[in-house]
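Worksheet: the structure to be examined is printed underneath.
The other protein chains are all here in position, but one chain of the complex has been omitted.
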Amino acid sequence: RQHLVAVGQTGEVRRATVEEVRQTLRYLKRKREEESKEVVVDLGERLERRAE
Amino acid sequence: KGWDDDEDVPDAEMVDDTDDVDPEAERAAWKLRELRRVKREREVIETAEKEREEVERRRNLTKEERE
Partner (left out) sequence: MSSHQADAKALLDDRGYSGALIRGQNPALLFEKAVRDRITESYYWKEQCFGLNAATLCNRAVELTFIGGTYGGMGKPTPFLCLAFKLLQLVPEKEIILEYLNWSDEGEGEEGDEEKEGITLGRPGEFKYLRALAAFYIRLAWEPVEIYRTLEPLLADYRKLKRRTREGFTLTFMDQFIDDLLTKDRVCATSLWKLPPRAHLEDLELLEPRESPLGDEIEAIDDDDVEMLNGDN
């Protein structure tokens, strides 16, 4: 039931706490940082390969 | 990936919202906007004061006319 509540299938959604909001934002920021790093790494690799 | 887009939007990419491309210019542009706001606020105050003065002036006029 917990799960159903979480995915909204009972038609009810559990209210979030401030701490959950903070955690979500922290997670999203980290995710974004990693994604931008990957782009840089990709670009770096491509440039290296081109140089070879 | 616009969710409700069925028509294509050519100018979506033309507007660039990247910040800190030219920090000095971006701050200078803000300063102009902020100055305009301050000026607008001052004008509102000045207008209100003038109105108050005008009301006061008229009140005095009527008194004098009565005498």
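Letters A and B mark the chains in the order given here, with residues in each chain numbered from 1 onward.
By definition in this document, a residue touches a chain if its C-beta (ideal position, glycine included) is under 8 Å from a C-beta of that chain, and two chains touch if they have at least 3 such contacts.
Not measured: the values here are computed from a predicted model.
Interface with the hidden chain, as seen from chain B, comprises residues 3-4, 7, 9, 11-12, 14-20, 23, 26-27, 29-39, 41, 44-45, 48. Touching the omitted chain from chain A are residues 5, 7-9, 11-18, 20-26, 28-29, 32.
The rule is simple: only the chains that are shown with their structure count from here on.
In whole angstrom, the spacing between the mean C-alpha positions of chain A and chain B is 38.
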